[in-house]
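A short worksheet on the structure shown next.
Every protein chain but one is kept in place in this view of the complex.
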Amino acid sequence: MNKVLFQILTNNQIAKDVYRLILSGDTGGISAPGQFVNIELEGFYLRRPISVCDWDDKTLTLIYKTVGEGTKALSKLKTGSLNLLTGLGNGFDLSACGKRPLLVGGGVGTPPLYGLCKRLIERGAEPTVILGFNSADEVFYEEEFKCLGAETLVATVDGSHGVKGLVTDALKVLTQDFDSYCACGPEPMLRALYKALDIKGQLSFEERMACGFGACMGCSCKTKYGSKRICKDGPVLKADEIIW
Amino acid sequence: MNKVLFQILTNNQIAKDVYRLILSGDTGGISAPGQFVNIELEGFYLRRPISVCDWDDKTLTLIYKTVGEGTKALSKLKTGSLNLLTGLGNGFDLSACGKRPLLVGGGVGTPPLYGLCKRLIERGAEPTVILGFNSADEVFYEEEFKCLGAETLVATVDGSHGVKGLVTDALKVLTQDFDSYCACGPEPMLRALYKALDIKGQLSFEERMACGFGACMGCSCKTKYGSKRICKDGPVLKADEIIW
Amino acid sequence: MPDLSVTLSGIKLDNPVIPASGTFGYGAEFKDFYDINILGSFSFKGTTKEPRFGNPTPRVAECVSGMINSVGLQNPGIDAVINEELPRIATYFKKPVIANIGGFSVDEFVYCAERLSVSEQVGIIEVNISCPNLHKGGVNFGSDPKAAAEVTAAVRKATNKPIYLKLSPNVESITEIAKACEDAGADGISLINTLLGMRIDIKTRKPVIANKMGGFSGRAIFPVALRMVYEVSKAVKIPIIGMGGVASAENVIEMMMAGASAVQVGAENLRNPYACKEIIEALPRVMAELKIDRLRDIVGVA
Partner (left out) sequence: MPDLSVTLSGIKLDNPVIPASGTFGYGAEFKDFYDINILGSFSFKGTTKEPRFGNPTPRVAECVSGMINSVGLQNPGIDAVINEELPRIATYFKKPVIANIGGFSVDEFVYCAERLSVSEQVGIIEVNISCPNLHKGGVNFGSDPKAAAEVTAAVRKATNKPIYLKLSPNVESITEIAKACEDAGADGISLINTLLGMRIDIKTRKPVIANKMGGFSGRAIFPVALRMVYEVSKAVKIPIIGMGGVASAENVIEMMMAGASAVQVGAENLRNPYACKEIIEALPRVMAELKIDRLRDIVGVA
């Protein structure tokens, strides 16, 4: 957890309203996929939390959707520097994933699963990936997941690409057994997965945040084991601690 | 009076804490020396009023002192564009100056007198100029006034350049008679001139402003002929309408 | 075609965007920037019985995302407004104006309202009860429900024009004051006036404003204004003109969703003389994005 000035290398559109931002700077604060960074944007009071998609020693990749004023302003920055708090949150626990984990991403919940998938494969695991989007123009990173060597299915709500329907429809296509699952996406998707799967799961949640580092109690949620801060004790929670 | 986007050509220091900003853009709104522009600065709510120092069809010259956060931020802008309201205020009435006007500038009250001096000389007048500063390191535009062909005296409070003392001390050095005087500078200087000179005068005043174009009544002052808005009915007022 | 029109007490406005009193003079300065007939209406500078010079200068101070003013109701007095300003306005503004009146006694409010009632140019009388009431031992009309009701009832009798009481936010319960005004016959409520604020010049170690304190307004106060509009809209049935920090088409829509039937734009006009024009031009696009066909449909939906 630290404050770092990153340089913008590229910041390009990769799907409808979706941008990939590649930054160079000190990534030493990042220790696990599923962690996030909090970005200061000129003219905005609060930082914007964005999941780490991928990183190496010197570069950091983020993927974000333009949903409001802040992300729109971010999408216009093509050069210069950005002030980030990095290495926020807990991230996914790789050691709890087993040999055959299922990774499920919905929309811009997909990015953190990429970094996770990469590291799981490095460790010798054989992840299967399901990505859910509304339609073909929103799909991104299907190829990238496949290049990592993961079996990758895409579901689109309108059927314009891959399986027609939700990620749970794509799930029905799969016949193999999984040791665990990791998911990030809209809450209804997480809930549906929890209902559909009877194995250990790690789910990444979103909440409106002020600090992003555990100080303000802005992002609390109740779990079976007491209240947790999504930003500090999460964003990844165990599926069986959630009170749905 | 209009809102214009100007491009920054240069913005360099020319004396202690004093910068010259040369802009390119539509100067059509400017009609008289002594008018001012109101500059929007990112991160600041109110615009910053700065006198027009000089202008031609396509360029605009401003000279300003870094006194607070806004002017400090301005001094750091070396490229890019600035949003200005131009052609604000009344400016000096050249037709009331006569053949031999005296122009007196104190500190950063000097800039508008340069544009005035230039136009007076173009009209065939023979202005004499007195510039007052605290010390030699603050002096600027002495050469520029001389290049216009105007007799130019400088006074410094500490005597490090030119006449030692105030502009009124420099005035004592001069023996000729003047038809009128025009002055811009700190209020005590304007008052001292008014006391010292028995001819028609035009004085340019400063006041904290919100709009700068006559809408808010933020900058009112009482004159012998009723209340006036420094930004709209001024900044130049006739010496004999002032209630000292 | 998006429909931007709204209605205030039977007066149809082409759109809900109205420059706020004190930030638009009598419109003359703005007509040099754009044709102000595009506005829904405008509220002119607060007018008192006698001409007033107002407070000593400095009268303005900059703040983060806002400003403080202590103009102190400088205006040429009701006679000059009726004999000079209104006829001049008629030459460049063809719609009904909102006549904002200030006062230091009930009688003064009544007098000004009566005098303005005869003008056909006046659509609504906006009664600014956020000024210190010298006759009541320092109590503000705008912070005491009884005094607010008293002014309302008296002005009510003095005019047939719709009257909108303009409230101060520097109170504990703005709904109480608003309800008192409604009960006493107000046709509508305008809110908010400025928050009491202050700045000190750390170089001179003195308050920036000659009068020490002043009215704080601009973008910074939007969340407070929105909250008060929301509260009051739940408490009264009469229409509300919402204001305080409005600076964009999005802000206008948010204010209306909170319960405002129309919206005033104040300090933003001073930093950007084209503010209202830009907002009006942006509204159709933002409405389309939000799938709003008729602006009046969103009043109070939140």
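Going by the order they are written in, the chains are A, B and C; count residues from 1 in each one.
As a working rule, a residue touches a chain if its C-beta (ideal position, glycine included) is under 8 Å from a C-beta of that chain, and two chains touch if they have at least 3 such contacts.
Just so you know, these numbers come straight off a predicted model, no measurement behind them.
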Displayed chains contacting the withheld chain: A, C
Option from C:12, C:157 or C:206 whose C-beta touches the chain left out: C:206
Identified contact with the non-displayed chain, of C:20, C:68 or C:124: C:68
Among C:226, C:241, C:263 or C:295, the residue in touch with the chain that has been omitted: C:226
Sites on chain C contacted by the missing partner chain, in the whole complex: 63-66, 68, 143, 170-172, 195-200, 202-203, 205-207, 212-213, 216, 219-224, 226-227, 230, 245, 250, 253-254, 257-258, 290, 298, 301-302
Contact set of chain A toward the excluded chain (per top definition): 1-3, 40, 44-47, 85, 207-211, 213-222, 227, 232
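Note that in this section only the chains that are shown with their structure count from here on.
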Given chain A and chain B, the chains that contact each of them: none
Geometric centre: closest chain by C-alpha means: C
Chain-chain pair with the highest tally of contacting C-beta pairs: B-C
Whole-Å separation of chain centres (CA-atom averages), chain A against chain B: 58
Chain centre separation in whole Å, for chain C relative to chain A (CA means): 47
Multi-partner residues of chain C (at least 2 other chains): none
Residue list for chain A, restricted to those that touch at least two other chains: none
